[in-house]
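Every protein chain but one is kept in place in this view of the complex.
Per-chain numbering from 1; labels A and B assigned in written order.
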Amino acid sequence: MTMKALRVKSMVIVLIMAALVLFGFPVRGEKSHEKNLVIYTPNGGELTGPVLKAFKARYPDIDVSLITGGTAVLMSRIRAEKDRPLGDVMWGGGTELFDANDALFEPYKSPEDPAFAVKDPQSRWHAYSVLPKVIMVNTVLVKPSEYPATMKDLLNPRWGEAGGVALSNPHYSGTGYAIVTALVTKYGWDFMQELLVNAKVTESSDAMFKMVREGEAPIGFINEDLGAKWLAEGAPVKLIYPKDGIPSEVDAVGIIKGAKDPKAAALFLDFVESKEMHELMRNVLMRRSARADVAPPASLAPTSELDIIMRDARWISEQQDKILKDFDIRLAKVPGILRDRLKKK
Amino acid sequence: MGDPMRGIRQENSSGDVHIREVAKRFGTTAAVNKVSIDVQNGEFLTFLGPSGCGKTTLLRMVAGFLTPDAGEIYFGQALMNSVPPWKRNVGFVFQNYALWPHMTAGENIAYGLKIRKLSRREIREKVREVLELVGLPDIETRYPSQLSGGQQQRIALARVLVLNPGVLLMDEPLSNLDVKLRGQMRAELSRLHIRLKTTTIYVTHDQMEAMTMSDRIVVMRDGLVQQIGAPLEIYDKPDNVFVGGFIGTPPMNFVDAVLAKEGDAFFVQGKGFKLRVPEGKFKDLGPYLGKEVIFGIRPEDIIDQDFYSGEPGGNVITAMVDVTEPLGSEVLLHGRFGEASIVARVNPGTRARGGEEHLLLFNMQKMHLFHKETEKAIEVQEGFTVTDLGKVKQAEKRGFQG
Partner (left out) sequence: MADSLKTVKPTRARIAAVIRDPWIILSLGLMAILLFLIFYPQLWIVKTSMSAETGKSLTLGNYGRFFTEYRFKTALVHSAVVSLLSLAGATLIAVPMAFILARYVIPGKQFILSLVTMSVMSPPFLGAYAWVILLGRLGILSQFLRKIGIPFGTIVGLPGIVWVISWVTYPLIFLVTYDAFCSLDPSMEEAGMSVGASRLRTNLNITLPLAMPGIITGAYMAAMAAFADFGTPVIIGGNYSVLPVLVYGEFLSEVGGSYAMASTGSVIMLVVSTLVLLLQRYYLSRREYSSVGAVRVQPRRLSPGKTVLALAGIMFVILISFVPHITVIITSFMKWQWGIVKPLFTLANYAKVWSEASKPIVISFFIAGVATLLDIVIGLFIAYIIVKKNYKGIAPGLNTLVMIPYIIPGTVLGIGFILIFNKPPVILTGTWAILCISYFVRKLPFAVKSIESSLYQVHPSLEEAAMSVGASSFRAFRDITAKLILQGIVSGGTMSFLMNITEVSSTIILYAAPWITMTIVIFTNAISAGSDFGLASAMTVVLMASVYIPLYVLNRLVRGRGGVQAVQTT
């Protein structure tokens, strides 16, 4: 009798194991709350904290869960979940990324739309903040007399010898893509080739920012708001607004197509795009609002004084593969060019 | 109530074991090759052979740890092939004792009883009984690591004896013990067997164990049975060259020879020797006449001529002595004649010295003859009796010692 019992027991164990591994784990999102809002955002706690607190105060019956992560991670998750969306709102991410993934977002007319200068003709994304990319120098490594004034000054071979111009690879970094497309728009690919000879190409924008702050590169690009924050905290950096034009990105908010709770999603979008919340965002992040009626942070120059390089939205979204390929070709040429230069010396 | 087999279906009640054409292979090598053996109830049977001969494999098939590829194993009338080990009611004693290190000696012994769901009191009683049987009444609470090798061996034995197994299987149980202890345990195992009369199959490569303990011995080699018989029968009448050479220390001498005939007498003849075959020893030597044979003789059947006081005459050869090994009670003499090397066990007073020639007498009454190709023994005449070779001169033996 014992044998039989043991055999049965062992079978049961196997079955439980198999079931556990394959089916038993509770799958998140199956139980749906009537008022349950899932927000995907690359923004940090310093912004999401106060915004959600205010939202909660306004709509106490909506449960909000926050899913934070890198813009790319979140966007690929939305892409992966497109047949079975688990999120409702994407709060943050460049407009180009929204354009490239426009099938993933639901058009929505927000009452706040008229306040914005930049708009999606299809109303899939709604502008949030403006992120100019300026030049940042490390003041420990660079003397004030050597500060560049223009983008063109970055081509001076001196920068290459001093450690390179930090630039994030447009393949992996939206910031890098914005910078590269802007510079190519303004000066063409030959300029880019020259810049790459001087550059230190990083795999992420974070690496680019940190490189300059930590002195691994004397100079590079930075999102204006983060640069301003670092300045305020006393980091050894200086921001330079190049006179010959500034690359810029606009980030946005959008409702995910097939959202479980589109009503709550719309409520949140209207809320986060309100003037009040934009002022909060400006104060917390030191970031320029995309709303025409919200002034930039006090320490930053007025938006009207910035010479933003305007890019062709269709070119940057439709020709993306070609642009990246052109970039690669030029990057690959760099070792050869450097070798030739050494020979000439 | 006290039935130790309660809770377990007993598949064998009689103690006889029948192995029928059993074969087992590992990969491409046949470990056991169609072996048939009948083990009688109450018998002490030994599988003897060099390592790799298949004896342990065969034993493990009897125990049920291995399943035969072909053939059948019966306990009494019952076919055992697909019966798992735990239903065979065999007791297995392992070479390394296989005591469970996390249980005390007592718990080791009690484990099988516990499985049989005996009451605690019964278990305690039986454990005490069997510990007395193996002569270790006071070590119940000790762990195996606190016991000596001999004690561990006895506990391992007690562990199976307490269950009163139908068949006791022992796999080289004494080989991990030192020489002195081995001798003791040998005697003790024999005593136990006489007392309990449990059918026992014993595996060993040690011919001394086999000779002293067994009722019968199965000599094995390369997965095949070479000979089955009582110890002395195997010693005196080896069926083939292998058995002759395997049993006895030092082993039997083998010399290549040709069978010749002069008048009525047969001779084994080779380079530098010509020895007469005793009349009537072999059944029919006619077919072998003029053919090559293997002539075998045990070292103790070669005698130092100096110590022989009987009839002078034939069967003496002059050997070149290579080296002598005095062992106290005897001397092993390594010598050569013609192309043959031999070992003789001679009187300790021998004058033979390495590098010198010496006369050796062959006791041809005890000679063996083997077929050259098959290495099988040439059949001995039924009823042939070995006559006394004569007296060794005691006086001279003393004289040489001076």
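A few comments on the model shown:
The working rule: a residue touches a chain if its C-beta (ideal position, glycine included) is under 8 Å from a C-beta of that chain, and two chains touch if they have at least 3 such contacts.
Small disclaimer: the values here were computed from a predicted structure and weren't measured.
One of A:62, A:184 or A:207 touches the chain omitted from the figure, and that residue is A:207. Of the listed residues B:17, B:45, B:63 or B:346, the one in contact with the hidden chain in the full complex is B:63.
Residues of subunit A that touch the chain left out of the display are 2-3, 6-7, 10-11, 14, 17-18, 20-23, 25-29, 44-45, 65-73, 75-77, 80-81, 83-84, 86, 93-94, 97, 138, 140-141, 163-164, 166, 169-174, 176-177, 200-207, 209-211, 213-216, 226, 229-230, 232-236, 320-321, 324, 328, 331-332. With the whole complex as reference, residues 7-8, 23, 25, 28, 30, 33-34, 63-65, 69-70, 82, 84-92, 94-96, 98-102, 111-112, 115-116, 143-145, 156, 159-160, 163, 169, 176 of subunit B touch the missing chain.
Note that in this section only the chains that are shown with their structure count from here on.
Rounded to whole angstrom units, the spacing between the C-alpha centres of subunit A and subunit B is 86.
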